[in-house]
Structure formats: C-alpha cells, structure tokens
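Take this structure, written in structure tokens, and hold onto it; I'll ask about it next.
Removed: one protein chain of the complex. Kept in place: all other protein chains.
Chains: A and B, in written order; residue numbering restarts at 1 for each.
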Amino acid sequence: MDKLIEQFSLGLFFWQLILFVALVLLLKKFAWKPILNAVNDREEGILKALDEAENARKEMQNLTADNERILKEARVERDAMLKEAREMKDSMITEAKSEAHAQATKVIDQAKATIESEKHAAITEIKNQVAELSLEIAEKVMRNELSDKNKQIKLVEDMLKEVKL
Amino acid sequence: MYKINLLKTLTFLFFAITISVGATNNTDQTSSAEQESPVKNLKIEIKEYINHHLLDSYDFTFFSYTNDAGEHKYVSAPLPVILIDNGLKIFSSSKFHHGESVAEVDGDYYVVYHNKIYKTDALGTIESDEAHHATNEKPMDFSITKNVVFIIFVGLFMLLIFSRMANSYKNNPMPKGIGRLFEPLILFIRNDIAIPNIGEKHYRKYMSYLLTVFFFIWIINLLGLTPLGVNVTNNIAVTLALALVTYFITTFSGNKNYWKHVFWMPDVPWPMKIILAPIELLGTFIKPFSLMIRLYANITAGHIVMMSIIGLMFVFKNWIGSSLSFGLALALALLELLVAALQAYIFTMLSALYFGSAVEEHDHH
C-alpha cells in the first residue's frame, strides 16, 4: 500500500482525468452519437421493414381471403341463378304444359261439341230425308196400291187381318 | 464476416505479440552478452529492468544499450517537463540525461530520483529519512510523461477511428472497413452490458462513457503488450482517474431510491438499518476503489509475470530452460491478450452495474 501511494503521480492523474473526460465528450459528439443513432435508425428500419412485410403478408392473406370470399359468393350467386333459371324453366314448362293441356282439352271439347252438333244435324237431316223418302215411297206405294180396287180391298183385308181382336 | 475479420485481427495481434517478445529478447541479449555478468548480477539487472519497465518515465526511451566504451546509451525522444514551483516551468526532459544529471532551470535545480522529480541543489543531493524516503521538496509535477503521450495518442487514435466510422454511416447504413470490427463490439456493449444492467429506460445517458472506457482500456492494454513498453493502466493514477469518473457518475445520477438504499435500507428492522448505513456508505467508496485496484493489479501482475518469464530465458543458459520459458512467455502473452479485453469488459460491466443500481426505479422485492 505504501508503495502504491509513493508511486502515485499527481501529474499523470491530472492529465488522465482531463484527457479522458475530454475524450468522452469529444467521442460523444463526433462518434458515439452518430454511430448509435445510425445503428438505432438501421435497427428501426429493419423492424419497420419486417413490420411492413408482415403487414403486406397479412394484407395478401386478406386479399386472398377476400378473393376466395368473392369467388365463393359468385359461385353461390351463379348457383342461385342457375337454380332460379331451372325453376323458371320448370315452371314455364309446367305452365306451358298445363296451358297446352287446357287448350287441347278445350279444343277437343269444342271439337267434340261440334262433332256432336254436326252429328246431331246429320242425324236430323238423315231423319228428315228418311222421313221424306218414306213419305215419297209411301205416297208412291199408296198411289200404286190405291190405283186398283182389288188391291185396295186386299190391303184393307190384310190390315184387318193384322188387327187381332 | 465479422468472425473472419475478428480472426484476422487476432492473428495480426498474435504476430505483433510474438514480434514484441522477440524484440525485447534482442535488446536484452545485447546488454547481457556484452556485460558478461554473473547470474546474480543478471538477476538484479532483470529485476531492475522490470521495475523500470513498470514505471512511467520523463522521456520516450525506445531502447538502451551499453557501448564498447562502457557508456550507457539511450535511443529516446525527450518529452516536455512541466513543473509548478514558484511559477510555471517548462523544459525538455533531455536536461535530466535520463536521470543521470541535475537539471538547472531559472536558478532552481531539479533531479529525478526514484522516478520522481525533486528540488535539489547544484550537486543533486538527496536527503533521505531512515526509511529511505527522500525528504527533498517536491514541485507540483504536470509533465507530459511517456504515459501521458500514450494517453493522448490513444485518444487521438480513437477519435480518428470512431469519427471516421461515424462518417461512414452517413451514406451507408452498414458499417465499412474497421467499423465491421467495432460495430459488433459497440452493439455488444449496448445489448449485453448497458441494457441488462442499467435498463432500457436510462441506458442511453451512459453509453458514451461505457463505450469510451471500454475501448480506451482495451486499446491501451493492447498497446501495453507491444514492444513500445507503455504501461498506462498499471499506473494507479490512471486507474484512479477512471474509477473516480465512474464514482462521480454513479453518485451524481443516484436517485432517491439509491440513496434510500444506502442510508436507510428499506424492508429491514431498524437496528439493522443503523448497522447497514455505514456499511453501505463505505460500499459506495469500495466499489470504485476495487475497480481501480483490479485494473491496476491485473495489468501490473501480468506485466511482471510475463517479463520475469522473458527474463528467465537469460537466466537459464541452456536451450531446454530457455525454450521452455519462451513457450511459457508466448502462452502468457496470449493470456494477456485475453486479460486486456477481459479487464476492459469487467471495468465497463461493473461501471454499468453501479450506474444501474444508481438509477434503479423503486420496485419492491
């Protein structure tokens, strides 16, 4: 310990203190501040870049999700549209079918009615003609029959025969 | 990439150390070979050499040798001596002739005795008491010694390197050149020393100090391992200055919570509080004191051991012993490389820990 105290040099202490404090201050101004700032800036830059990349990735993910969602929606919409169209088609077909059916029934009914009426008319005419013809024939026959007396008597007799009492 | 750069640097440092060991080896060999002294003298010489190496000096001696005529020659650069003794006195250290003669300045005489400047008379008499301490008057000594030169050199070096590194960030977010080596270290200090010990909220204030102290101690410790023979951190004055800065920063940034823990420890019964207060108060001084002693002692011990083992090479005058101690010196040099960084790390780490305790928010255990 004595040796230490004896060795102690005030001058060296003084210079070391002055020079060292000056060195700290000078280096602080000219070196450490710029260096640490640069390093900090760089680190912040890296962090920011990483953050940005992360954000971009998330955005990308969102975008993909969005795309997928839109695609899904479109698919659903398409499906819905298709379904609607199909339904429409079906309904149209059924409607058309029923209409056609109704029309057909109507036409058939009409036709039937016409046929019926035509038939009726025809039958009536036939009846009339038959009646006319019968009358003519009956007239002719009558005339023929009634031209001769014998025959008249015979007729009367025949008729009388037929009448059974 | 960083790892490769680090590896390159380490390899380079390894070679630097190897060369340094070799260089020390050479200078010693000349002096020992020419003196042809017995082993006893050699041992004393080595001891003196080590002691001399550990001390600061007033001139920058690269190496010394004894020429054929028996004169001790130095290859060195003189440095300015600044004394405050009846006014400011500035003169070149060459006047001392490496401590061998008395310097006369404006009618006053000064002499270097045991690496300190004393006021003396024209003959250079040193009066001493029984314990062999010189009793001559000591002027206030603010000389630019070898260590001060190296502190200035390291300061300028750090300013140059780190301001250039700071500039390189202006155009490019990535570090370039030497910045690639230092950036991981700066980030290490921030992420593994400052933030965990001080906390996310307050650490920014202390970063400048922590970074400066780490790199300062590390670089100056590494320089101490080169053949230049600088040992700045094995001067108690230097480590005291560093520890004092830590102490003052801790004390001035201490918040209410910190002082409460020092003087009136919460959550303990009151008799304990009275006992704990002086202990805690003492602790605030012991902490920086241990910082000071630790750095000083580690570096000093490392240098003594390494130089002793290098010295052993010349004591053993056979190839087995010498080569063994060479291998040991090499291994120690590598260990010292680790210690240089480790001591810088521990100093920074403990400083951060103390700052952290000073700014700790009130959170109850």
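The working rule: contacts are C-beta pairs under 8 Å (C-beta built on N, C-alpha and C of every residue); 3 or more make two chains touch, one makes a residue touch a chain.
Assume contacts and distances are computed from a predicted model.
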"ATP synthase subunit c", "Quaternary amine transport ATP-binding protein", "Glucose-1-phosphate adenylyltransferase" or "ABC transporter permease" - which is the UniProt name of the missing chain: "ATP synthase subunit c"
Given B:Ser94, B:Ser253 or B:Ser290, the one touching the chain that is not displayed: B:Ser290
Selected residue (touches chain absent from view) among B:Val102, B:Leu228, B:Leu328 or B:Leu353: B:Leu353
Missing-chain contacts mapped onto chain B: 192, 196-197, 286, 289-291, 293-294, 297, 345-346, 349-350, 353
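Keep this in mind: only the chains that are shown with their structure count from here on.
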Between chain A and chain B, centroid-to-centroid distance (C-alpha), Å: 91
Contacting residues of chain A [partner chain B, same complex]: 4, 6-17, 19-24, 26-28, 30-36, 38-39, 41-42, 45
Complex interface listing, chain B residues touching chain A: 55-56, 82, 116, 133, 140-145, 147-148, 151-152, 155, 158-159, 162-163, 165-167, 169-170, 173-174, 183, 186-187, 190, 204, 207-209, 211-213, 216, 235-238, 240-242, 244-245
